[in-house]
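Left out: one protein chain. Kept in place: all the others.
Take a look at chain A:
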Amino acid sequence: YAWDANEEYLFKAMVAFAMRRYSSKSTTQISNVLLCNVTDRVSFWFVVTDSSKNVTTVPGSEVEAAIRMNRNRINNAFLLSDKTLQFLKITSTLSPPVEPSTPVWLIVFGVVLCLIVAGIVFLVISGIRKHKKKNKESTERENLEEKVEVTLENGIPCEVLDIKAGHVNGVFAADDERFTSL
């Protein structure tokens, strides 16, 4: 927006408003605020007079304090910020950064660590299970081989007994009870 007489009027109004709020006197009028040396750069000097006290100017420190108190409102009235609307000799108080109760990074770290630990536990347990299954399989295989050997090496191989002519005592052994049941 362009800077014209209406904007100057608004500025005078804001300064008057700031003075009223600061000193709680409702005597400051727009006519009390005087602008001078307005340049194209849009920079100017201004003073605030006190009509109740014989047209003297209000001390600069009071004006500074008033403006500092209401800086936010003045900025917003002109849609500007501390950087774009500069009052010489009035530094802005810096707002502290917002600190959440637990630092954010600790939360993220907790999430990451939980995932890692879950992964490790899963892999270790699956490894142990695989190990156990392999052990069980190998012992089962060993047992099977033993059974096969037993039937072959039981003194005389049983097949040889069948081939040789011999009498099988029917009293002691029935066909299907040749091997002791396990």
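We take it that a residue touches a chain if its C-beta (ideal position, glycine included) is under 8 Å from a C-beta of that chain, and two chains touch if they have at least 3 such contacts; residues count from 1.
Methods note: contacts and distances are computed from a predicted model.
Asker: Can you pick, from "Vacuolar protein sorting-associated protein 26", "Auxin-responsive protein", "Transporter" or "RCC1-like G exchanging factor-like protein", the UniProt name of the chain not shown?
Answerer: Its record in UniProt gives the absent chain the protein name "Transporter".
Asker: Can you name the residues of chain A that touch the chain not displayed here?
Answerer: Interface residues of chain A facing the absent chain: 39-43, 93-94, 96-97, 104-105, 108-109, 112-113, 116-117, 119-120, 123-124, 127-128, 131.
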